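Here it is, the structure in full.
Just one protein chain is left out here, and the rest sit where they should.
Chains here go by letter, A and B, matching the order in which they are written, and residues are numbered from 1 within each.
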Amino acid sequence: MSDDRKRLPTVNAVGGDVDTGPPASWMITKVDAVVNWSRRNSLWPMPLGTACCAIEMMATAGSKFDIARFGAERFSFSPRQADLMIVAGRVTYKMAPILRRIWDQMPQPKWCISMGACASSGGMFDNYTIVQGIDQIIPVDVYVPGCPPRPESLLYALMMVQEKIKGESLANPVHREESPDAAGKQNLPPEAIELVAQPFGNSTRQNRISGVEGSSAVSRPRDRRERLLEHQD
Amino acid sequence: MKQAYVGVVVLFVVGLLTSGMFLLLSHLASAYRPSAVKAMPYESGIDPLGDTRERYSVKFYIVAMLFIVFDIETIFFLPWAVIFRDLGLFGLIEMFIFVFVLAVGLAYAWKKGALEWD
Partner (left out) sequence: MSSTVAQQLPDLVVGAEPVADAEASVAVEALRKRFGEAISGVRMDPVGTPVVTIEPARVHDALSFLKTDAAQSYDLLLDVMGADPGGEVVIQVWYQLWSMKHGHMLRLLALLPRANLSVQSAVDIYPAADWLEREVYDMYGVSFEGHPDLRRILMPENYDEGFPLRKDFPLRGRFTRSEQVRRALNRSTEDVYSREELALAGLLEGEPAAEASSGADEGEAKDYLAGEKMVINMGPQHPATHGVLRLVLQLDGETILRCIPHIGYLHTGFEKTCEYREWNQVVPYTDRMDYLAPMLYNIGYAGAVESLLGVEITPRCQVVRLIMSELNRLLGHLLWLGTGAMDVGATTVFLYTFQERERIYNLHEAYCGGRITTSVTRIGGMVADLPVGWLEACRELVNGLTATIDEAERLLTRNSIFQARLVDVGIIDAEKALEFGLTGPNLRASGIAYDVRKARPYLGYDEYDFDVPVGVVGDAYDRYLVRMEEMRQSIRILQQALDRVPDGPINVQDPAVILPDKSEAMSSIDAMISHFKLVMEGVQVPAGDVWYSIEATKGELGFGLIADGGPKPVRCRFRGPSFVNLAALPYLVEGGLVSDVIAANASIDIVLGEIDR
């Protein structure tokens, strides 16, 4: 079982060559096997669908891609009966506390798939209103790239979550770690948020707005990040 | 005669044991991490406004009561239907009387407007 965990790179403490749990977990490996098998083959997703990715998620639930063959066709819109939150679509700062509240109201065990570029990193919207990655708000298990990801990608992400569950253990408290003080709070500390939400790539080329400055000629030096920060204030 | 009831007792006991086993196993495998926010009533992620213990209209109660009465009536049909042939004409007439009594009640409720929502 530890080989399964070594295969997947993960964000939280599980996986890799770290933390196989307290010494007594060898006694319950068979129990773990049964519990994990039943958990991963009957994941009830909670679709927090906001935008275009939600349509691809609905298509995954349709007959062509059929999420039902993974036991996950029972979409639970109430967090109380869900195991897997699929955040499908862009999340705004207005929606962020609701996302956090709904995550907090899901009982353990729970996992999260961040579907699409917007949920994973803010996507093509590096602006005043979109959260630059929902991992700033809630802990995420699997990120799915794509805009929108094909239903096959979402199913692969579901399979990755299933692999992750396969490697868990009842005796390891790290898997179900959830402090009551963390409810309602952001998932990453402010320094980490500043680090992951830095503009990069195309986001640095956003300092030429029409109507305020001449934007006809290309002037590469003006696209540098210093110029951008100058424009911020 | 008592032989017939052994089956019922066994069914009862097995049922109790099975459901008890499910509850116990779920309890052992569970990860209970309560928090104040988790215990709040779910209202699409927003703080609920107002108390849930407000008075609600009596029409809900009336509908529920009518439902219970006619549901029990339906339940009474089932064992009667099973031994229908053995009871013969006597059983049929007796059931008709039973239904008639309840139909009078239904007619009263209908006339009084208990079946109207508003």
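We take it that a residue touches a chain if its C-beta (ideal position, glycine included) is under 8 Å from a C-beta of that chain, and two chains touch if they have at least 3 such contacts.
As the structure is a prediction and not an experimental result, all values here were calculated from the model.
Touch with the hidden chain on the side of chain B covers residues 43-50, 54-60, 117-118.
In the full complex, chain A contacts the hidden chain through residues 48-52, 54-56, 58-59, 62-64, 75, 77, 89-90, 92-98, 100, 102, 124-132, 136-137, 147-148, 150, 184-186, 190-191, 193-194, 197, 199, 206, 208-212, 214-218, 231-233.
FYI, only the chains that are shown with their structure count from here on.
Chain geometry summary: the mean Cα position of chain A and that of chain B are 42 Å apart.
Interface of chain A with chain B (complex): residues 31, 35, 78-80, 97-99, 101-102, 104-105, 107-109, 170, 175-176, 178, 180, 183-184. Against chain A, the residues of chain B that register as touching in their complex are 29-38, 40, 42, 44-46.
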